[in-house]
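The complex is shown incomplete by one protein chain, all other protein chains being positioned as in the whole.
Labels run A, B and C following the written order; every chain starts at residue 1.
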Amino acid sequence: MPKLGSHRYGKARVRVLKILRNGETHTIKEIEVAALLKGDFETSYTAGDNSKVVPTDTIKNTINVLAKQHLGDEIELFAQILGKHFIDQYQQVRSAEITVDERAWQRLQIDDEPHPHAFQRGSDARVFTRVRCDANSCVVRSGIRGLVVLKSTESGFEGYPKCDFTTLRETADRILATSFTGTWTYAKTPGDYSSANAAILAAMLRVFATRYSPSAQTTLFQMGEAALASCAEICRLELAMPNKHCLLIDLSPFGLTNNNEVFVPIEEPHGQIEAIIERDD
Amino acid sequence: MPKLGSHRYGKARVRVLKILRNGETHTIKEIEVAALLKGDFETSYTAGDNSKVVPTDTIKNTINVLAKQHLGDEIELFAQILGKHFIDQYQQVRSAEITVDERAWQRLQIDDEPHPHAFQRGSDARVFTRVRCDANSCVVRSGIRGLVVLKSTESGFEGYPKCDFTTLRETADRILATSFTGTWTYAKTPGDYSSANAAILAAMLRVFATRYSPSAQTTLFQMGEAALASCAEICRLELAMPNKHCLLIDLSPFGLTNNNEVFVPIEEPHGQIEAIIERDD
Amino acid sequence: MPKLGSHRYGKARVRVLKILRNGETHTIKEIEVAALLKGDFETSYTAGDNSKVVPTDTIKNTINVLAKQHLGDEIELFAQILGKHFIDQYQQVRSAEITVDERAWQRLQIDDEPHPHAFQRGSDARVFTRVRCDANSCVVRSGIRGLVVLKSTESGFEGYPKCDFTTLRETADRILATSFTGTWTYAKTPGDYSSANAAILAAMLRVFATRYSPSAQTTLFQMGEAALASCAEICRLELAMPNKHCLLIDLSPFGLTNNNEVFVPIEEPHGQIEAIIERDD
Partner (left out) sequence: MPKLGSHRYGKARVRVLKILRNGETHTIKEIEVAALLKGDFETSYTAGDNSKVVPTDTIKNTINVLAKQHLGDEIELFAQILGKHFIDQYQQVRSAEITVDERAWQRLQIDDEPHPHAFQRGSDARVFTRVRCDANSCVVRSGIRGLVVLKSTESGFEGYPKCDFTTLRETADRILATSFTGTWTYAKTPGDYSSANAAILAAMLRVFATRYSPSAQTTLFQMGEAALASCAEICRLELAMPNKHCLLIDLSPFGLTNNNEVFVPIEEPHGQIEAIIERDD
């Protein structure tokens, strides 16, 4: 007899753009929300019974209404309001996972002055928060995904084991580039999430930029260490560094030497390094 | 003090296209491989020690060499060979997770005859396998992702709870469309994976097409039931149905009635239904 | 003094999915429409005068309404109805260019029988039509874009000029793969567009599959010749063959020979071959 294991449902890619007004000065907040619910929904799978299924269309409407009422500067606060709403409003919902991605808009500078209501889309890196709420609490994680960073020197890879399938050459000077993704878990509520997130990101980028990288692994771990040191309220980070390889172009057929000058950036294949770094206490 | 939690690394998006030859008749096998290793790699993170780190470039070379030597009709067999290779070859590797996606190529029909060496790219749906090997065993999961299917009637959604945020109308006749993803776990080795996978997929599509759908949830569960019934060797399925909503176009401003004739397909937002269905024994 | 040169405007990516019903048997027609208008719109640019600007929102509504009323099997007929509507309805419109892309849906086979209302998304290749209408006439062009085809032998490239920057080796046996795009212009109205398009495509694929290819250029031209021969009503084709390169993997570092067995398919860079083939009379 088949049985139902874990299950969840909800609405994803719900987009909202809100204009926050402070007198004549506008700020753009553009988000993409996913809300996934767990709870007493077994019979919707096994018995065709929809009597407890909050429609995903209602979930979308809820995101829109609460965005109008509550979306402000910090997506972490909005995500918690959303998560608690689903828990409080519907008895059958046991837990709600709310993910809010933010798309960056930068204020245009016009004649060296910040303009009050004109903006330019920022980089493709996305800050996000993922909040898991149940009847008793909300766990807040925040992060950034797809942050493409590159250092053009002070990175190498040496001392690795060789075998029959090894063709890579050791080097003490290569490009290190990655589309970095990091998620950190808040054990306590920080003064404000924006400042905490900014401090964490700055600490990680400082390590990336300023310390010699003997491997992506070492750099990843050092970035996690620095993040933990930069913000007392976080307890754990999940970090991923898909390498964006830049291959040195072989110019020897043309009688030229390529001293780390020209490279081919490739999208595939890519190395993948993933680790969790936690406080040990 | 920070400590390292779980970690893994490897190479992803390693693409190989192989020509399988049977006399004058060729078959195209195009795959994309990810190989992720776990094991005794802590010091690469914490001490800048690369002495155990099999380079991801070597992982890529290994995939290429083993593809030349062993890639045949069934990606499940190739993935197991790859996984065991990493376990057997490198003492520091404790487990290897190998994912092999396949891109479909269809033989061209020329004047109603199958051509021996000309092909057309198939649909974007990808069959795949994910194999997890350690020193003792390999667990094989297979599946399909991004299979876009649609039924133009025999689907509805009624009897759901209404609240202040409900605007959806009940219907007993709507389009059900989804970009379906399913993964099934083999508890035993089947006669051959290709036939087993084909039977599982056929069983699920038969349910999707022929049974009235009172909700995506019910259809998802019934598809899982049918899959388990179709193949004794699998014990568990993970299924996901992101709805591809088709919105009925409101033609009333133009004095027209739209009896389920014209719709706007939208990419976002989308409903998301996920469940695990297992044997209960 | 700045002056306005040529200009046009309209709505693009208007998507409609229509269910065509023949008793219990449904057919899915999914299209994406772009409608671009030229005409007496100068003052909307130069004088802030919107009095002649048919809103792009109205253009979208028009596509929806006419899709409900007129969209049938042949996108060429629908595109002409749309184009003529804009010319007839609005005096200020001098010409209308209507592009209709079609997304393929294939009927599901259930227990070897075609199912009346369940479908699977087809390949990513898109058939399309582009119709340009003015007060007197409509020019119809049809085509296919992104048709990915591959032949695993019977292709080579030899006899090309060598220079200091040449590293490519001559070969009489390589893979030829392309994401083919072809557009043909109808000089006369064919019996029906579907049959004409099918004959043209079949003629081109027959050449691709069955004739030895000494270069993409030659194959492109021969495909155009065959297309013209297959359909008396067309007078001109624009063909483009971006190569999808498959690089032979060098296995010599591993003591292995690679006799055209394993390749790396790459997305970038790609060769690009474009030509127009016309009747000479």
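The criterion applied here is as follows: a residue touches a chain if its C-beta (ideal position, glycine included) is under 8 Å from a C-beta of that chain, and two chains touch if they have at least 3 such contacts.
This one's a predicted model, so the numbers in the text were calculated from it and none came from an experiment.
Only one residue from C:T27, C:N243 or C:N258 touches the chain missing from this view: C:N243. When the whole complex is considered, the residue among A:D88, A:D192, A:E261 or A:D280 that touches the unshown chain is A:E261. In the complete assembly, the contact with the undisplayed chain comes from A:K151, out of A:H7, A:K52 or A:K151.
For the chain left out of this panel, the touching residue among C:L20, C:I110, C:V139 or C:A275 is C:A275. Within the complete assembly, residues 164-165, 167, 253-254, 267-268 of chain B touch the chain that is not shown. Interface residues of chain C with the unshown chain, by the touch rule above, are 1-15, 32, 34, 36, 41, 44-46, 48-58, 60-62, 65, 89-90, 157-161, 163, 165-168, 214-218, 220-221, 224-225, 228, 236, 242-243, 267-281.
Annotation for chain A: contacts to the undisplayed chain at residues 15-19, 26, 28, 30, 61, 64-65, 67-68, 71, 105, 108, 110-111, 115, 117-125, 147-154, 175, 205-206, 208-210, 246, 249, 251, 253-254, 256, 258, 260-266.
Everything below uses one rule, namely that only the chains that are shown with their structure count from here on.
The centroid of the Cα atoms in chain A and the matching centroid in chain B are 24 Å apart. Taking each chain's centre as the mean of its C-alpha atoms, chain B lies 29 Å from chain C. Chain A and chain C have centres, each the mean of its CA atoms, that are 38 Å apart. Shown for chain A are the residues in touch with two or more other chains, namely 165, 167, 267-268.
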